[in-house]
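Only one protein chain is missing from this complex, and each of the others stays in its spot.
Chain naming follows the written order as A and B, and within any one chain the residues start at number 1.
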Amino acid sequence: MPVTKKKPVKKSNTIKLKFDTSWSYDPAPESKSAATIKPQYDLFINGEWQKPLSNKYFATINPANEEKLSEVAEANTADVDKAVKAARNAYEKYWKKMPARERAKYVFRIARMVQEKARELAIIETLDGGKPIRESRDFDVPTAANHFFYYAGWADKLEYAFPNRKAEALGVAGQIIPWNFPLLMAAWKIAPAISTGNTVVLKTAETTPLTALKLAEIIEEADLPPGVVNIITGAGETGAAIVNHPDINKIAFTGSTDVGKIIQRAVAGTHKKVTLELGGKAANIIFEDAPIDQAVEGVINGIYFNQGHVCCAGSRLYVQESVAKQVIRKLKDRIESLIVGDPLDKNTDIGAINSRSQLETIQKYLKIGKQEGAEMYESSCPLPKKGFWCRPTLFTNVAQSNRIAQEEIFGPVLSILTFRTDDEVIEKANNSPYGLSAGVWTDKGSKIFNMTRRMRAGVIWANTFNKFDPSSPFGGYKESGFGREGGLHGLLPYLSLKV
Amino acid sequence: MAAGSLTMLPDFSISPRIDQVGVEERASRFTKRSIKKEAKMNGLLLVLNMIDLTTLEGKDTDGKVKQLCYKAMHPHDAVPGLPTVAAICVYPSMVKVAKKALGDSGIKVASVATAFPSGQAPRDVKIRDTKYAVNEGADEVDMVISRGKFHAGEYNFVFDEIAAIKEACGEARLKVILETGELGTFDKVRRASDIAMHAGADFIKTSTGKIQPAATMPVTLVMLEAIRDFYYKTGKMIGMKPAGGISKSKLALHYLVMVKEVLGEDWLNNEWFRFGASSLANDVLMQIVKEKTGVYQAANYFSVD
Partner (left out) sequence: MGKTIINKSSLSISENGLEKKTSSKRLEVLKTYKIYIGGQFPRTESGRYYIPVNAAGKKLANVCLSSRKDFRDAVVSARGAFSGWSGRAAFNRGQILYRMAEMLEGRKAQFIDELIQQDATKAKAEKEVNLAIDRLIYYAGWCDKFQQLFSSVNPVATSHFNFSVPEPTGVVSIIAPQDDSLLGLVSVIAPVIAGGNTCVVLASETKPLCAVTFAEVLNSSDLPGGVVNMLTGKPSELVSWFVDHMDVNATIYCEKDSITQKMMREKSALNLKRLTFYDKVNWYSEEGQSPYFIMDTQEIKTTWHPVENIAGAGGGY
């Protein structure tokens, strides 16, 4: 009784692969029981959990079902001041005096503890931010641990990093992180800062505070001297209080270009050193001689990874006209096989949009795209009733002048444009105020080097996309910000070089 | 026939390029799918039903082949309602025995041919080998390509040979074994796949099982993508058979995931997808029994043949 089916040969223009298959995967949710979330979190200042002087708390919700997960403290100016004082005191009293190799061991210890609690951190990251558990488990958490591990080793080797200069810590670093990679961004900020001998006041994003607070618990458990790392929660005003605090030597911010500009203005007249890691509208370029199937996969990872909430997302796809039809057809088939739904399900590819307001922004752009005359195509997948959701979407027939080709959408929305020649596509790719990342797909080596050299962006992925590593510097050209995070080059933003 | 029906043949030397690292990344993504409960049981039954139960040994005898055929028809009678495997795969000399043993079970007999496994024989010998197998009753022919000629760049030779064997097959379906372990790069796997499909293959198959590495997920992915492109271009479905090295149910389920997500549901049956394997069946059976009873199983409770 072999099961066999006869299929008639179909005409080429009607051929479409079918994915609404009889053999579908059963739900495979990660168990929540491996994670502990307290009903309420205070501020982690000076090594202890302190009630906010504001006396205010706000809720953090699960964007996949809009249920409240916990509530966290809202730090006001006085709380920020307390945290900065703790950091200053820790800098003068402990951290500055401690031999670098001992400092290193603390950071190594944090790295190990993050690894030990990886599963719990991944679950909380997914609950709080809406990203698929597969990503938080396989990417966010391990990469965060690796970041601590990488920078720990630098602590006692700084004299080798800057020839003919003596590297000195700056003092107290104020750090403000975004909601798209909450734990990873905390690691990107804290690891290099404390390894180079600075102390830290870090503010989490309003919608995703929980994993950074878990990290605070780890730091507490790691027995770091009190005040070396202070983790506080709040919204924009808390961030502003950090930026404006007179006793902070360094501001490190990851977030939108608009806020980055506000920060740059706010620090005018001070000696605060600043690094900004801001928005992007990355061009991802496919030439006709590219390995097409891998390029298609790279485009998918480039724009649908983390619901497109990625500053370096490959949101502008440039396809050479001779292969455009083929690439678009493959992309359409591929997004049909993306699974959208419960972020805790191990099979989910695209989770929930991080917040209602972000969903509204994305929907605004979908509308704009249609009004501008681009053709919208979205996956046919069903969406859950509750929570914030957006189907993987692509626009074809997009013009360079369209807003969906110029502005950062920060969602699972791809704009597809076509080109004819190398020069044309370089000009179009660079035709943006941003310059964070770019991608190029071609099998021809000399063309790769021409393209990677001429594209004005801080990270260029050739025949790959959205790859990250602690040893690899990351950061933008132009309005995508300045300073680098990761690698040897990620040390300098936290040091001053003396002759 | 298939070759003649196409107005233009591609230049096989410019088959699409493959990036190895990208292929491996994509292939590993399929292994991240979590297959549980009903999906797992249905998947296991599907796998069992897609197996080409194989014996390709110099010491094969009528007795061995008969036992294998019984196993094919009755994989594990302790569990009622199990599907049979898809086919028995044997040397041409064993086709008649197998055909008789399988009777009207519906299970196909596949025969390797064309101087399997090396393929190092003149074309007329290969054609005779094929015709012999078909005359003995083979429903399917598993041929090998001439890898030496392929490496020497004689793509037309390889193409013509496949077309000639296809003609010799008559009604029998032709599976073309690329022997990917001897091809060296994914670029060449892709090129060989294109040649085989344009020359008239009904299936493309990774390996003879005699060369390491045999089937892997990345190499199968490259071939599935070649099948997809051919389907996009011509509307003609081509089957896929990874063979050799797939002995665990978990891995087989990963392959199913890959087929489902690359080609879609039309390929998720034994008309279009097969596993060439000898020991996979029992592992699948053990898993099925485990799912049904909730108790981990031991090999001694499952007949080896």
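What we mean here is this: a residue touches a chain if its C-beta (ideal position, glycine included) is under 8 Å from a C-beta of that chain, and two chains touch if they have at least 3 such contacts.
Remember, predicted model here, so these are calculated numbers, not experimental data.
Participant: Among A:I37, A:A118 or A:V267, single out the residue that touches the unshown chain.
Facilitator: A:V267
Participant: Touching the hidden chain in the complete assembly: which of A:N89, A:Q175, A:T257 or A:N354 does that?
Facilitator: A:T257
Participant: Applying the definition given at the start, please give the residues of chain A touching the unseen chain.
Facilitator: Missing-chain contacts on chain A: residues 146, 163-165, 257, 260-262, 264-265, 267-269, 276, 278, 433, 448, 452-453, 456-464, 467, 469, 471-475, 477-479, 481-482, 484, 487-489, 497, 499.
Participant: Spell out, residue by residue, where the missing chain touches chain B.
Facilitator: Listed in rising order, the touching residues are 19-22, 24, 180-181, 183-186, 188-189, 206, 212-214, 216, 218-219.
Quick note on the criterion: only the chains that are shown with their structure count from here on.
Participant: For chain A and chain B, what's the span in angstrom between their mean Cα positions?
Facilitator: It comes to 43 Å between the two C-alpha centres.
Participant: So in the complex, which bits of chain B are touching chain A?
Facilitator: For chain B paired with chain A, touching residues are 16-19, 21-23, 25-26, 32-40, 42-43, 46, 49, 83-84, 86, 106-108, 225, 228, 231-237, 256, 260-261, 263-266, 268-271.
Participant: Which of the residues in chain A come into contact with chain B in the complex?
Facilitator: 1-7, 9-12, 15, 17-28, 134, 138, 289-295, 297-298, 326, 329, 333, 337, 346-347, 443, 463-464
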